[in-house]
Every structure is written in C-alpha cells, then in structure tokens.
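Encoded as structure tokens, here's the structure I'll be asking about.
The other protein chains are all here in position, but one chain of the complex has been omitted.
After this line comes subunit A, so read on.
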Amino acid sequence: MAFPGSLRRQPANRGLVSHCTHHHIVVFLLTFFSYSLLHASRKTFSNVKVSISSQWTPSCLNSTAPELRPYELWNSNHLFPNAEEATLFLGMLDTIFLFSYAVGLFVSGIVGDRLNLRWVLSFGMCSSALVVFFFGTLTEWLHFYNKWFYCCLWVVNGLLQSTGWPCVVAVMGNWFGKAGRGFVFGLWSACASVGNILGAFLASCVLKYGYEYAFLVTASVQFAGGVIVFFGLLTSPKEVGLPELGADEDGGVEEDANRPLMGNDDADDDDRNYSIQATDTVNQPKAIGFFQACCLPGVVLYSLAYACLKLVNYSFFFWLPFYLSNNFGWKEAEADQLSIWYDVGGIIGGTIQGLISDVLQKRAPVLAISLLFAIGSLFGYSRSPNSKPINAVIMAITGFFIGGPSNMISSAISADLGRQDLVKGSSEALATVTGIVDGTGSIGAAVGQYLVSLIQENLGWMWVFYFFILMTSSTILFISPLIVREIKLLLHERRLRMLTE
C-alpha cells in the first residue's frame, strides 16, 4: 500500500529533525559559505569600482588649472581618459560577467552531474579565486593595464563562478529531502545576502591599502574555502553509508497514485542493505542529458518564470540604491544601507513561504499567491512617500513577496525538479536542472539590466515599475499551468485520503 509510506513523512519538520546528523549541519554550513564566498568576491568588485576607475585614469583636469606634478604620481595611467569612460567600462564588465555566468550555468550543471560535485565546486572556487587575483591584484602589482585582458579574465571568471550554484544546490538536494526542503532552502538561500555583506565588509576593511588588496583578500579567502570544501564536503549521504534519499519520498503522490512506490519504500526501510547491495549500480548513475533535463515536467516553465522573476529581483539589487539616491536625493551610502532591507525581506519571505509550501506539500500555489501580493507591493512601492522608515518597510514587504519566491525557485524548486520521480532511474540530474533554471534566470537578469536603464532614461522611473509589474505577471502566467496541475493533485490526494479513512 502506497500511502502509509508517503504519509509517514508528512509533518514537514519531523523528517528533517529525525534525519539530521552532524553531517547535515556541516554540509549546510559548507555549501552556505561556499556560495557566500563566491558572492562576496562579486560584491567586492562592485565596492571597489570607485578606486579602480581612479587608478585607471589620469587626474581630472579642468582646462584652467595647470597639470598636477609629478606626472608619474598623478597622470601616468591613461587606460581611460576620464572617470565616466572607466565607469562605462566597469558597467560593461558587469554585463559581460552576467552573460558568461548565464552561459556557464548551463554547462557547469551538466559537468557537475557527470564529474564529482565536490571536485567541480572546489575547482570552481579555487580557479575563480585565481582569476580574481590575476584581475585585481597581479595586474596592479605588475602595472599591466589592458582592457582586453580584463574582459577576457571576466568572461573566464563568469564561467568559473557559475560552477558554484548548481553544485551547492545539488549537494543540498542530496542531503535534505523534500519534506523539509522549502524551509531549509529558504534559510539557506540567505547565503547570497550573507555573501554580499561579507564582501562589503572585507573590501571596506582593506581598501585603504589599495584596491588590489581587496581583491587579494576575497580571492584568498575564496581559495581557502575551495580547499576546505575539497577536504570536508560530503556530496551525498551515501558517501558515509547513510541512507540515500531516493527520488523525493512523496513525489509518487504528485505524479500518479498508481506509480509503484514499493522500490522507494524498500530503500527507506532497510537503507543500509540497499546502499551496500546497490553500490555498483547506484554509484555510477547515468547522468541526464541537457535536452532530457529540459523535457522534465516543469523545468521549462519554471525556467521561463524564473527569467522574469530574476529580472525583477536583480534589478532591485542593482538599481535600488541608484533609484533611492536619484529619486529621493538621499546620500549614496545611506541608500546602500537602506537597500539591505530588501534582502532581509527576501530571506524572511523565502523561509516562511518555504515552510508553508512544505506543510502544503505544494509550491506553485504559494508562489502564485506571493506573486499576486508582489504586484500590489510593487505598485505601493512606486508610490512610496519620501520618508526613509516608510520606504524601508515597503521595501522589506516587496522583498518578502519578490525575493522570497525568487529564492524558492532557484533553490528548493530546482532541487524538487532535479530529484523528481521521473529522474529516479538516472539520478544525476540535480545540477543540470539547477543550471538550466538559474541560467535562464541569469539571461533574463542580464537583459533586464539593459532594459531597465533604457526604460528609465526614456520613460522615467514610474515605467520601470510598470515593467516590473508586467514581468511579475508574466511569472504568474508561466507557472499557472503548474498551479492548475498541483491544485488538481491536491484535490485528488484529499479525495484518496478520504477514501482510505
């Protein structure tokens, strides 16, 4: 009988708590900080932009003032004639990074599933740290300034950094089952925000020694993180003989009540036997192909939805401080600090919505309701009065309803999709699917950065918000088939449960 097996784990947290070992905690922390460090080095780049552009340009001259002397000290670097062009170039590097990151996500997910996740993650962290070291520190030490060299390094950095997300999500997906996944992943997706704070902190601590040391410190810490991951990360419970999570335990109900759940239950009941007997076959599961992964139910729809949602989410990250200082005339440092509230809202939103979706065992309806509120909060935020506390509150609410679902799609739902029942036979799909979802999202985000600047210049900020509302609505549109399906299943399940009682 299928149901006792799947209902056994119904209360969201019991499954989580009963299975939690010190391995789980270490894996949670290691993956959390791995991704934090990757994000920290990105944040460092945006925080030292002023110093870099000042290093790359001669001292600004107004035509009346005589030139500053000595020449070597003030005017010898002519990579860019003035700060504006240097800023443009730095913005271009951001765009280059986002695109190569998006492309890299598609590739590194596939690579991650075929090679050892630990090696790929560790390699990605260490090599990207080296590239950052070359970019920021070595060129400065050697006084070698070259635009093309910088562009090439940043393309490579995007590709290498992209190994991080699919690998950490895959490892987390291996360790934390679907039962508590929404909550655990919601909490865990704070890693990006923590990384931002860490990066800003590290950069501000050593920036006075020169921008090259900001890069040196973040790159070294990231490299050290890669080494620690190499020696300490267990990619899956089966490595230490713990029961492997089968395909998601309750996934069977979702698909069809008729699907054989017996194999699944056996594995859970005497897991040790299972893992020992099956080592030969289970240890080399066939990784799923890219197109196969795309064809998994939900992958394309969630990817498209995430492209729209990540566009809005990243626009908030990138443009919020600028909007605040531009629209309300607040100081840049204050605007920077205030924009943290969006992150805070996102973390809380992701965790609470994850928890709700765990209890319901359905994620799409939670997303849809949250996104409906998001449209309202976007509308409200666009009309926020010129008052910092009120703005911060509405910002946190917007973060709650936009950042929350965004975090959920990129982590918990990606993991759900990669471990769904259909993949069970060839179980290494997690990183590939995560790569596809996040890669599509990143392309959306990259295009969005361009569109937002275009709309803002030509039509003004109000239209930017209308654009965000349009994108949020498209997200709802893309997940609506999934909502319909999940609600049907929810009703079906309830009917079946009533029949058995």
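Criterion: a contact is a pair of C-beta atoms (placed from the backbone, for glycine too) under 8 Å apart; a residue touches a chain by one contact, two chains touch by 3 or more; residues count from 1.
By definition in this document, contacts and distances are computed from a predicted model.
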item	value
The complex's invisible chain, by UniProt name, from "Tryptophan synthase", "All-trans retinoic acid-induced differentiation factor", "dolichyl-diphosphooligosaccharide--protein glycotransferase" or "Thioredoxin-like fold domain-containing protein"	"All-trans retinoic acid-induced differentiation factor"
Identified contact with the non-displayed chain, of A:Tyr213, A:Tyr323, A:Tyr381 or A:Phe467	A:Tyr213
Which residue of A:Ser54, A:Thr95 or A:Ser453 touches the chain not shown here	A:Ser54
Interface with the unshown chain - residue positions in subunit A	22-23, 26, 30, 51, 54-55, 59, 68-70, 73-74, 76-77, 116, 206, 208-211, 213, 216-217, 220-221, 224, 227-228, 230-234, 238-241, 279, 283-284
